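Everything on this sheet refers to the single structure shown next.
Only a single protein chain was left out; the remaining protein chains are all shown in position.
Then we have chain A:
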Amino acid sequence: MTGNLLNLAIWVPILAGLIVLATGGDQRAGLARWLALAGSLAGFLVTIPLYTQFDLTSAGMQFEVLAPWIESYNINYHLGVDGLSVLFVILNSFTTLLVVIAGWEVIKERVAQYMAAFLIMSGLINGAFAALDAILFYVFFEAMLIPMYLIIGVWGGPRRVYASIKFFLYTLMGSLLTLIAFIYLFMQTGSFEILAFYRVPLGMSAQVLLLVAFFFAFAVKVPMWPVHTWLPDAHVEAPTGGSMVLAAITLKLGAYGFLRFALPIAPDASREYAWVFVLLSLVAVVYIGAVALVQSDMKKLVAYSSISHMGFVTLGFFMFANGYLNQYAVVGAIALMVSHGFVSAAMFFCIGVMYDRVHSRKIADYGGVANKMPIFASFFMLFAMANAGLPGTAGFVGEFFVVLGAVQVNFWVAFAAASTLIFGAAYTLWMYKRVIFGEVANENVAELQDVNKREFLVLAILAVAVLGMGLYPKPLTDVTLQSVNHLIELAAQTKLQ
């Protein structure tokens, strides 16, 4: 049974998606919704044993599945998770469940296609996190662009066409170079096994080129400054569910790519050029944080806030001291990835709740929402605090560890990074103040109804997750610890001959 857990995590949602798609037109929308709920719930339940049966003492791959796929090219269907990836498989399945609930009555047109797109994408994302074969990874990594492209383009806002094509081409641009990097590594090792890539000796110039290729693929996905410009567009135009998955999961895939590919495959180059990543991350943290401050569109604000938080994550990944990665920083960055998954999903859902009622995302169109939606305002308060990194919420754990690690490595880097705590609080809470507090601003706000049961359910689940992780993060960090230590060893080795 344990051998098939990852297979189930990938194929249950995809199969459910196909079944949902088969229900056809909107006359059977109700059926499509319930089937999608059942499918996403099943998809989530099959990932839970991945956590409960996870061996905390091992840094190796667990729940492995290995079958030959394309023998003539030595490509295998090889799945497995370690502490770096297992959390994201679960987080992804969890987010998909929330997305299905979040889109329940909001999506009225082409319901079956909407739900199917999310379910299929969920399976593909799980595949990308679990793949241990480079081509298998690439197939999942690219294939997930198709449903996301359709989600943004079909159910998105007014500039959805521009945003969806930009999203697709940007991400494709990055990943195509990685494909060449994979083929190059295949020529060196004779297989597409990622773990075999870790062992092959590589010269410095080859490592630098590989690092550049990985940078293009994963920095676009993260996204790091200056290749981040697709994200605000995609987020603003995507429907609420699309933004939730995009922020909570697909950005994490980019960061995961650095952990899985860049650091262990090109360790010497990573050490040599870590300063570039640190610099770009700091620009993201500081400059994008400032950009977020001046946004007038709530979704755009949260989108910039995501970039800023992800800058924190990449900063944590490249904190080298004496050739060794800082353990606190890496663990903190992974914790931040998970917490940002909850918090950003929650933020986008909150904005979606208001947008469904007022049909505006402009901060100026709101004011005094707390008067009409007290329950909603309390939840939103919690998530806003978490986004600002308040202690006791999920957002604090990761940021604290990253800053702690950064101080050990370089005080001034830590100093600059810590400014995110100020910027984060500033842009989030200022937006919160303008939207929620004050007098009722206009008649649209006056007519607001508080959250219904469905929305309450989503908010409550997210609130529990955010608080739970903030108060007792040990279960999460324990899972990652062994794998992070192993990664630190890999990143400290030299591949030069």
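Odds and ends about this structure:
Here, contacts are C-beta pairs under 8 Å (C-beta built on N, C-alpha and C of every residue); 3 or more make two chains touch, one makes a residue touch a chain; residues count from 1.
Heads up, the rule we're going with is that contacts and distances are computed from a predicted model.
The unshown chain of the complex is recorded in UniProt as "NADH-quinone oxidoreductase subunit N", chosen from "ABC transporter permease", "ATP-binding cassette domain-containing protein", "Acyl carrier protein" or "NADH-quinone oxidoreductase subunit N".
Looking at A:15, A:143 or A:381, the residue that reaches the missing chain in the full complex is A:143. Of the listed residues A:15, A:41 or A:173, the one in contact with the hidden chain in the full complex is A:173.
Hidden from this view is one chain, which touches chain A at 24-25, 69-73, 110, 113, 135, 138-139, 142-143, 145-146, 149-150, 153-154, 160-161, 164-165, 168-169, 172-173, 176-177, 179-180, 183-184, 186-187.
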